[in-house]
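With one protein chain withheld, the remaining protein chains of the complex are depicted in position.
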Amino acid sequence: MGYIEIEKVSKWYKKDHLIIKDLSLSVDKGEFLVIVGPSGCGKSTLLRMIAGLEEINSGVIKIGDKVVNDLSPADRDIAMVFQNYALYPHMNVYKNLSYGLKNRKVPKDIIEKKVKEISKLLQIEELLERKPSELSGGQRQRVAMGRAIIREPKAFLFDEPLSNLDAKLRHQMRVEIRKLHDKLGITSIYVTHDQVEAMTLADRIVILNNGKVEQVGTPYDIYKNPKSIFVAKFMGTPPMNIIKSIVKDQKIKIGDSFLPLCVDIDDNELYLGVRAEDISLKPLQEAIEMEVAVDMIEHLGGESLIYAKIEEQQIVIKSEIFINKDIEKIQLYIDQSKIYFFDKKSGKSISLLSPNCNM
Amino acid sequence: MKKVQFKGGIIPYLFVSPQIIIILVFFIWPSVMAVYYSFELQDAFGTSSQFVGFLNYQDVLGDKDYYNSLSFTLIFSTLVTLFSLGTGLYLAHKANEVIKGKGLYRTLFIWPYAIAPAVVGLIATFLFNESHGDLYHFLNQIGWKFDPKSDPFDAQVMLIFISSWKQVSVNFIFFLSGLQGIPRSIIEASKLDCKSDTRRFWSIIFPLLTPTTFFLLVTNITYAFFDTFGIIDTTTRGTPMGQTKTLAYKIYQDGFLGADVGGSSAQSVILMLFVLIITIFQFKYIEKRVHY
Partner (left out) sequence: MKKISFSSLFSHFILIIFALLFLVPIWVVLASSTHTPVTILRDGLQFWFGDNFINTYKSILFEHSGYTKNVTAFRMLINSLILGFGFAIGKVVISSMAAYAIVYFRFRMANFLFWLIFLTLLLPVEVRIVPSFEVLSKLNLLNSYTGLIVPLIASATGTFFFRQFYKSVPDEMLEAAKIDGANSWQFFIDILVPLSKTMMIALFIVMFIVGWNQYLWPIMMTTKPEYSTLLLGIKEIYQSNFEGTYLPEFNKAFAMTILALIVPVAIVIIFQRWFIKGLVDSEK
């Protein structure tokens, strides 16, 4: 039984248009769970349902064994950090931090102590008298987090808190957020559309697509064992190369090679997946070789991205070897064990090559 | 002003001159005349006048009728402002909270703005009329010997009610607009921080409406002082016993109907000074208080 239980929860605005579809999820105490997905997949909606800012149309949400469906947001004992900080503009930092405690009738001297603690932790001590309009983006974000932390809630909810910051600040804050979590140990649910944030912050990742859970797992697990094309392409930069291949006589055609398959495939087509960094430019043992035409090469300093075509389908190769931009053809070597297979109809992954034969 | 501008020349003068000319002829000239007349006394037939210094002002300020009008105007304005501002805020808050029907309610509360004060007054006359006014009968039935024609208090209450009725719409529109301008995430953050609706309203929402409130304060006071002319002229016309005259109405009565040029001009100048104070207040405090 998780610390936060989401049981078969659904949400709709119109009867035939569901935003969240019968979703179930378990969050462990103290874990940092990241919910990722493309725009419109319902991740923010789910978060807001946990917070009590959106109604739950069907299903149950429990926080610490208590069913919270009918509780007001203030009674659920959770705190939220918003994308645009949502600091109270007419109050200074001190009042912003203490407002929640004041409403819960915490004595003034305890409030003062806590504000001191939190502002020291977040390094915003000198800002206590200032109003939000007098703070920078990063400072506002820290005050927003302070406001959440000071209440010592059962869980933190983060709604894309770093989207409004510039790239450098985002990186910095990302590290700070994870460090804070490790220090305080409070259960956190973090929503983002940025898969880099997901990979670096999460204990576990939940990938949402169209109101449904695509996959749940540790970052490494999701990266190495994607259960569907969607997950495979969503995580990783650049996205995994997905190539359509022909199946004939129990063999699958890859480049000029034919790989024997260990099970019968009904279809005559299959999707092949291989990550950009798993394609080598140097000869490998037991690798599939092929020659491809080069479209374009991008040099990033430490590595290059090579855009090429296999049978009219575009692929990307990531390599540390410097390739001249004029090269027109290139030789590729792919380790068989690094290839993923996906069913054409369902998009789900399947293991096809012996000795790993289980459907 | 803008950083990028055209250089001078005659063109700006051409653009601004229509307004300036009209202002000079129809605003400045009459106002100067009013000041001028306030220092003169005209004879009974209006054929000659003589300079009398501050005599007119002394007469006005010593006039009991003026003080009646002044105190009525002040009380009247305060109450009308209070009632219509409070009601407008309350309705706007409620209309903003409901999930379905926001647009409908907005329509339902916006249209009274379009009715002229004079028309409102006339409708009220029908309703409060002693022979066939339903409200008149209703009030008398519940025990209030309502008689606006002879009881000044009744007349004043009636005026306050009518004037507030008309003004709710304006306050509603501005407050609704102000409420909708508060970012949703701040409201949501406050929902997490504070369970009580009332407390949330007064500690978060109302403070964020401060600029709107100050602006409306000035608007309402101006309305009560001046625009209620139409209501008064179609209902009580200052009766009974001159207890329902605002200062503006008194100027009209004395100057236009009573042909007391000197006295009414002095009153006009005093009123002008009052407006000046209000405007200074408006620009000083409203611009300052806008906090984010």
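Observations, loosely collected:
The chains carry the letters A and B, assigned in the order they are written, with residues numbered from 1 in each.
The rule is short, and it goes like this: a contact is a pair of C-beta atoms (placed from the backbone, for glycine too) under 8 Å apart; a residue touches a chain by one contact, two chains touch by 3 or more.
In this text the structure is predicted, and so the values were computed from the model without any measurement.
Across the entire complex, the residue among B:50, B:71, B:150 or B:279 in touch with the chain not shown is B:279. Of the candidate positions B:72, B:109 or B:146, contact with the hidden chain is made by B:109.
In the full complex, the hidden chain is touched by chain B at residues 1-9, 11-13, 15-16, 18-20, 22-23, 25-31, 33-34, 37, 87, 90-91, 94-95, 97-99, 101, 105-119, 122-127, 129, 131-134, 137, 165, 168-170, 173-174, 177, 197, 215, 219, 222, 226, 229-230, 233-234, 248, 251-252, 255-256, 261, 264-265, 268, 271-272, 275-276, 279.
Assume only the chains that are shown with their structure count from here on.
Note on chain placement: the centre of chain A and the centre of chain B lie 58 Å apart, centres being C-alpha means. The part of chain A that touches chain B in the complex is made up of residues 51-53, 72-75, 78-80, 82-90, 99-100, 103, 131-133, 147.
The touching residues of chain B, when paired with chain A in their complex, are 183, 185-186, 188-196, 199, 203-204, 207-208, 210, 291-292.
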